[in-house]
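Note that this complex is displayed minus one protein chain, with the remaining chains in position.
Our next item is chain A:
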């Protein structure tokens, strides 16, 4: 039976890294290639030995698709393509292609330079990897090869995030990556058409949560900033240029305006240039509001928010500063942090995940004393962390309700949830199965799930054959009411054609042969041959009411194409020999008649 196979790579209950293998219609696709951020050793990379024990992956994979730039979805990509080895195409959206290398390089620097790791990809590897990338546009079907095609859909979540549809013939799979169903200030909500894939693959991580509203998260953020500024403290918000910075700036600006606040808000110049550049490039990926803002003026031209100068950090009094990089691992945000950390009136708000080894990660784990490194990682002193540390998550994810909405939109025939514990997901599985009458699978990492599909095989029918079928009458062809028909199927190259047998013979240059069967039945009947034939005719007419039966004057009875004759020998005139002859097409009826006549005639 044709099927689709899905294997999430990883081990056991491992969550935190996405790398899913899909086999469909003879093609192998890798969906995402994430790094596990919790491990320091080789466990952070997906286990590619499932694909092949040793050697390069190129011949085993038809393509790799990356859903978005978060490291748990693309962090292991350079490792896979350059260290394990893969030379085939890597698909991702344009914004992802632009942003991925920046994040990968930052990540590499932290891991190698700060933590001294050796088994890691190099800067050159990142560059070589990105050369293999083929960028995708939304809603555009891309032919990977003659049989495999893919299409990207908008996923929300972060700039450039996509859900992907993979299609081979009439079988298809949709992979969601990370997505969200509610729009926020700078991104829209995920959207997909009723594409009815055989399988929809999604994360189960947030499937059992009910998300607190965005408004409340923003409220919390404003409250913290306000409280700090009111008591004369300084607020540092380390941001990644393309993350929430834009959104938080808009939020603060409006709040400042409404509350008539005077404390200065700054953003570092590195932030503006980068952000402006990327938003300009990818304006179609943001939502309506942002586009309107952009069209009117420069995105970062605010009334209350000004460009930061290094010297301002020493100014007395309250202020708010947005600075890069987001994990406090280097650069301006770290410099400012060092200056402000010692004062308990101050606050640092971390708006997202921080990689192990960064100052961000340490303070989010409650560390109060940090070792400060100078050049060449020489420790030059300790820093007391007295300021208030706040961890605020603004990331947009779908929750239990969102998953149901997406299934309603796409109408898949089957559902598959990865990265969940089966016993903690039984309720969701029941819910999905009951509401949509589809099967819901939840494989453990490393486990392969086979989903049987029922693909339709499209066949071209010749016009003659079609006309002939139409002439037979009966109900018109209806998708819901299949009708059996006869023809000859010719499979040549990749095409399938249904033609009449005569045409097939002609095309193939074969001559037609007719098969006829003959059968003799002996019967005792004290009548003349003609009378016996007449009796046979009457008998058959009473039994075979729906068939065409003729009694021809030349001494034969014809049933459809079957010819019946009666003869007898001069020596035994009562021993009749009934001769039946039929063509191959009427074999069933012929057999039936011979069996029937063997039983004798009624008196």
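What we mean here is this: contacts are C-beta pairs under 8 Å (C-beta built on N, C-alpha and C of every residue); 3 or more make two chains touch, one makes a residue touch a chain; residues count from 1.
Definition applied: contacts and distances are computed from a predicted model.
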Missing chain, UniProt name, options "WD repeat-containing protein 73-like", "Tetraspanin", "Nucleolar GTP-binding protein 1" or "Transketolase": which is it? "WD repeat-containing protein 73-like"
Touch as defined at the start, partner being the missing chain; which of A:28, A:208 or A:488 qualifies? A:208
Out of A:185, A:419, A:497 or A:576, only one touches the absent chain, namely A:185
Only one of A:83, A:112 or A:222 touches the unshown chain, namely A:222
Of A:132, A:413, A:431 or A:527, which one is in contact with the hidden chain? A:431
Check the options A:3, A:105, A:253 or A:586 and report the residue that touches the missing chain. A:253
Across the whole complex, the chain not displayed is touched by chain A residues 185, 208-213, 215-220, 222-223, 226, 250-251, 253-255, 257-259, 289, 293, 364-366, 388-393, 399-401, 404, 423-428, 430-431, 434
